[in-house]
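Left out: one protein chain. Kept in place: all the others.
The block that comes next holds subunit A.
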């Protein structure tokens, strides 16, 4: 059975208590995208400054649970300074990690892999893998990433 320590890793709680890149950016030049989880009321606002194909700055606003807010904070740390292409690839890796629960749920989920070589690019973000054992909370973890995609689309439109 999945334990709370799988969900609330120390690094997740650290990002929740001390969120990185918290605040707002001027729009324009930055773009802004808002994401809501209609079930629980969580809200994430992503500000993104993109210059010459590179994410030069990012800010996160909004309110929500430890998972949604720490995921947004870890995301902001992971994407700043990276190219738009790299960020899109990271979004892909993260979402793949979050969708892996479907195969695990049909098998023996006690042996679900946590941090493995399957997600080499995710770094600290791999700590969020434990969320897949709590299916209701996956939407909390992916909220900021779905919002980021909207911001990327707008910034590169």
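Quick note on the criterion: a contact is a pair of C-beta atoms (placed from the backbone, for glycine too) under 8 Å apart; a residue touches a chain by one contact, two chains touch by 3 or more; residues count from 1.
The rule is simple: contacts and distances are computed from a predicted model.
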{"item": "\"Sulfate permease, SulP family\", \"Carbohydrate ABC transporter membrane protein 2 (CUT1 family)\", \"Histidine kinase\" or \"cysteine desulfurase\" - which is the UniProt name of the missing chain", "value": "\"cysteine desulfurase\""}
{"item": "Subunit A, residues in touch with the chain not shown (by the definition above)", "value": "1, 4, 7-8, 39-43, 63-67, 69, 134, 137, 140"}
